[in-house]
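One structure is given here, and the rest of the page talks about it.
The other protein chains are all here in position, but one chain of the complex has been omitted.
In this document, chain identifiers A, B and C correspond to the written order of the chains, with residue numbering beginning at 1 in each.
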Amino acid sequence: EDIKPAVAYDLGGKFDKSFNEAAYTGAEQFKKESGIDYQDFEIQNDSQREQALRRFARNGMSPVVAIGFSYENALAKVAAEFPDTKFAIVDAVVDAPNVRSVVFKEHEGSYLVGTLAALASSSGKVGFVGGMDIPLIRKFACGYKQGALAAKEGAEVFENMTGTTGAAWNDPVKGGELAKSQFDRGADVIYHAAGGTGIGVLQAAADAGKLGIGVDSNQNGLHPGSVLTSMLKRVDVAVATAFGDAKDDKWTSGVYVLGLKEGGVDWALDDNNKALVTEEMKAAVEKAKSDIISGKVEVHDYMADQNCPF
Amino acid sequence: MFDMLILILDSTVRLSTPLLLACLAGLYSERSGVFDIGLEGKMLGAAFAAGAVAALAGSAWAGLAAGIAASIALALLHGFASITHRGNQIVSGVAINFLAIGLTALLGQAWFQQGGQTPRLPQEARFTDITWPFADSLRDVPVIGGLYSELFSGHNLLVYVAFLSVPLTWWVLYRTRFGLRLRAVGENPAAVDTAGISVTWLRYRAVICTGILCGVAGAYLSTAQSAGFIKDMTAGRGFIALAALIFAKWRPVPAMFACLLFGFLDALAIRLQGQPLPVIGQVPVQVFQALPYILTVVLLAGFIGRAVPPKAGGVAYVKERT
Amino acid sequence: MTPAIELKKIDKSFGAVHANKAIDLTVAKGSIHGIVGENGAGKSTLMSILYGFYQADEGEILVDGKRVDIPDSKTAIAHGIGMVHQHFMLVENFTVLENVVLGAEGGGLLGRGVAKARAELKRLADDYDLRVDPDALIEDLPVGLQQRVEILKALFRGADILILDEPTGVLTPAEADHLFRILRVLRDEGKTVLLITHKLREIMAVTDTVSIMRRGEMVATRKTAETSMTELAELMVGRRVLLRVDKAPREPGRTVMSVRDLTVRDSRGVDVVKNVSFDLREGEIVGIAGVSGNGQSQLIETLAGIRHAVAGRIEVNGTAVDPTRRDIDPSRIRALSVAHVPEDRHRMGLVTRFFEYENAILGYHRDPAYGKGAFLDIKAIRDAARGEIEKYDIRPPNCLLKTANFSGGNQQKIVLAREIERDPAVLLVGQPTRGVDIGAIEFIHRRLVELRDAGKAILLISVELDEIRSLADRVLVMFDGALVGERPPETDEGELGLMMAGVNREAAE
Partner (left out) sequence: MTRGALPRWADYGLMPALNLAAAFLASGLVVLFIGENPVEAVKILVWGSLGWNEGIGFTLFYATNFIFTGLAVAVAFHAGLFNIGGEGQAYLGGLGVALACLALDRYVPWWVTLPFAVLGAAAAGAAWAFVPAILQAKRGSHVVITTIMFNFIAASLMVYLLVNVMAKAGSMQPETRTFEPGGRLPFLQDVIPGADFGTAPLNLSLIVALMCCMAVWALIWRTKLGYEIRTFGANPVAAVYAGISPVRITVVTMMISGGLAGMMAINEIMGSQHRLLIEFVSGYGFVGIAVALMGRAHPVGIILASILFGMLYQGGAELAFEKPAITRDMIVVIQGLVILFAGALEHMFRPGLVRLLAAFRPTAAQAA
């Protein structure tokens, strides 16, 4: 039976080189596999969040996937207005019978790439470049730190944020400068969670012959040989699954917390970076991964207490 | 300590370059009496054109040419509106900023399907760093070694272009006929007119100069400092350049120092970010992010006095009120 | 021989305004040809057309008998026409030299061309005795010298037809005579001079021929030798005007304003007013004569509260005012019933973008008569303005017209009306008739005398010696910031002229 799926992206837009783009990829993938077309919308201001969701619901679209925690309030409202429409939201929890909330344990994935970073670093100094200083990004940073420290006693982690306006997510030049300054301070691996800004970080790493770490989608291919790995946040899977479940009548509402165990986050290994990842590094990461999954290692979630003990 | 200073200065140079180019660009236009808050838009348009063409042609130079062309086109649009049709110069500038933001993303997506991003440039399609002779051998000589090999050597061509444009602009402005007339028309177009010189044509030439320099600035962003265009990548630099221009009271050499200052404050903030400060200890990152702007205001209020814009600036030249 | 210039049926309108109506004009080679007319008669426009600044709608121009069209000033210059504009066309923050070479730089690079220009300038300076420091900034020069620069510009471009639009409006008698000497020299060299002025004395003094314009039309042309001031005045205004003020002698009353040891320093730190002391009594007009730029402007601005002094005391109607205090400002002074007609109406006295009625309350806008509390009572203001327009015969009689569209003469009346109608005890007046036509001059002078007869105290500053001598009851001469002496108005021009030049026979006093 045919469905009419839809996606509403966050302010960053569908090509933000980050989770919006991942969502887009997922939707496209579903379209390719099922041959079912979908509708999408890029909002221009906060007032359009409700408008977009409502608009989709009215047009009988379902499921409607909202990307980004900023949709929380809007969705809570609209979901109540359209109880028969299936909604999903990524990165936030909306408690309603017709809403599927998908949140990720970014800290777990960040922990893994932190481990890798520390192992790959010869100076024992690694860096992190975030877009804006908001809780979500701190969550990335905190997991990364913990991973790095766990892998190398006394490893040093530099942490920088790009800016305080929307431009912070689209400023590769500034990103590059931040990376360079961290390299100057001795770092030789840098992990970014900064959308378009990160492109500049990875570029700077490549130019300086150092290593960068990608985020959200697999960015190993951007600079083969210079991107150590990427922290995968499978927003694409979340979106594709939401569409798929609806299609196959397997839709379930409720909260989905996707961590390593659920394969919601992971680290990327492919031809582009296998030369960079030695056997022992690989072993170490896989160990950490299983420990986390088994619960032997507990990765601190910044959101739990709004603070990072490391 | 000294090395750190060198490194900060090094990054200062990189950060100031686009500001400097845009700032000098604005200088030509505003000295001729045509205000221009569209620097941002021209830079963005140029960055896109440069990134796109460099990617297609696989040549940085082709990219540069395209960037300049695009920027000039926008500059001429500004001229058409504010010189030929005596439109409001501010509004025209705002319009150009909008057009640039929209068109770059639109065309980028239409041509490359990478969401307004242009394909990543291979090294040979970028302006890469030029290492001066003996830079490496001299590196270890105390002081000058660092200065020479880090600060002066090892930047890409456009950086040198930017800093050479300063004396060039000074020379054009104060040593050539064009410069004399340019300065005159910004102060009193009627005087230029009655001296038998066409105000319109003179101002058009000025905005074309603006176009050229903004073009270089854009190309620097997308083909030198980064490897490709990303939407909105100018991130407000056009406005900072404008501020620098006023800061420098519309004079070339001070313009350079103003831009270096902005670059330096930015570099400093980047460097200090996330490190505890002596005495104060840990400071919220936002403090550092605001630092350059706060210091700018302080310096402006503290040392730079009144800035008097070109007298005829901002108003179209109308002799017959019909 | 063929005339230097022939204008045939020149017609020009600015939108609604018909500035020149089918004007014919013939100017003989090697002559000084005067053009007179009221404000707004169309003189400047006609000349600007000849100079290619404006384009005529109709008609043709012949230079040396050849029909030419002059689309821009460049062409005019090429035809050997030079013009000194009424409102100078100089770049204020440029040096004299830069202004002179602008447009005639001689080459893409300034270096050599300018060096040549410097030499050429020196030559002209010597030949015509037009001395001015080539490296001085225009904004630092007194208007008199700025005008020299304008003339030099024209000569530098090798003009043999020279147009001067109201050149003497800003000159002292001495400067004016100097200018006329130069004009004669130029004429004797065979150059042709077109001189626009409001001052019939000057016409009679230097011109060979004179043309009269009224309301955009050329009403007559006369051989100067065969006409008289009165005839010209009538032709200009279209009615009889009397050219001299008659005022009855009057005993001055008590002192209303006394100034003691007033010293004013300008932004550059130079003392521009040097311990000046004088009294101003009811029912007298005290004239301050002086070459412009000798501190009169700063003096009057300080008395009006616009500038601050570094030393001195002022007493108005028994109230002491400390002019050195920062909190003294014009509104305070006005409150003491002191009115001020500034020298430069365009720069200071008016907001030309405003409607006439808005300018009618400038400086008095907080007066309750114009509205209670925070608000303005537009109707009351307009009524007041209409009253003044009526009383001062301001034309066009329309208080809803933008002030920029009144002629200088009428703009001046707007200012006078505003200041006088407040019935002040003291009136400070600067250059009341600069650039104003005879009709208006007559009116303004009469108004001032009436005021004096009504027992007001008037301080008059003017570079027009005639004006001072015919209006003032006492003449104070100012030189280099100091008062160098007092004379009765009957004193002959020569002596006053010398004092104004700093040559003071009784240095004792």
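Worth pointing out:
Following the convention adopted for this analysis, a residue touches a chain if its C-beta (ideal position, glycine included) is under 8 Å from a C-beta of that chain, and two chains touch if they have at least 3 such contacts.
Everything quoted here is computed from the prediction, not taken from an experiment.
Contacts of the undrawn chain with the visible chains, over the full complex, involve A, B, C. Touching the chain that is not shown, out of C:Leu376, C:Ala482 or C:Ala501: C:Leu376 (per the contact rule at the top). Of the listed residues B:Cys23, B:Ala243 or B:Met256, the one in contact with the hidden chain in the full complex is B:Ala243. When you scan C:Ala78, C:Met348 or C:Ala482 for touch with the missing chain, the hit is C:Met348. Among B:Asn88, B:Thr128 or B:Ser198, the one in contact with the hidden chain is B:Asn88. Within the set B:Leu39, B:Val53, B:Ala70 or B:Ala105, the residue that contacts the chain not displayed is B:Ala105.
Within the set A:Gly13, A:Gly109, A:Gly143 or A:Gly196, the residue that contacts the chain not displayed is A:Gly13.
Looking at chain B, the residues touching the absent chain are 37, 77, 80-82, 85-92, 94-103, 105-106, 109-110, 116, 236, 239-240, 242-243, 246-247, 284, 286-287, 289-290, 293-294, 296-297, 300-301, 304-307, 316, 318, 321-322.
Counting the whole complex, the residues of chain C in touch with the unshown chain are 13, 15-16, 304-306, 329-332, 334, 340, 342, 347-354, 358, 361-363, 365-366, 371, 374-376, 378, 402. Residues of chain A in contact with the chain left out of this view: 11, 13, 39-48, 50-52, 54-55, 69-70, 72-73, 91-92, 132-136, 163-166, 303, 306.
Convention: only the chains that are shown with their structure count from here on.
Measuring from the averaged C-alpha position of chain A to that of chain B gives a distance of 34 Å. Here the CA centre of chain A is 75 Å from the CA centre of chain C. One finds 46 Å separating the Cα centroids of chain B and chain C. The residues of chain A lying in touch with chain B in their complex are 13-17, 21, 133, 158-161, 163-165, 167, 170-174, 176-178, 180-181, 184, 196, 199-200, 203, 222.
Considering their complex, residues 14-15, 51, 53-54, 72-77, 83, 85, 89-94, 98-99, 101-105, 107-111, 113, 153 of chain C touch chain B.
On the side of chain B, the complex with chain C involves touching residues 174-181, 183-184, 187-188, 190-198, 311, 319-322.
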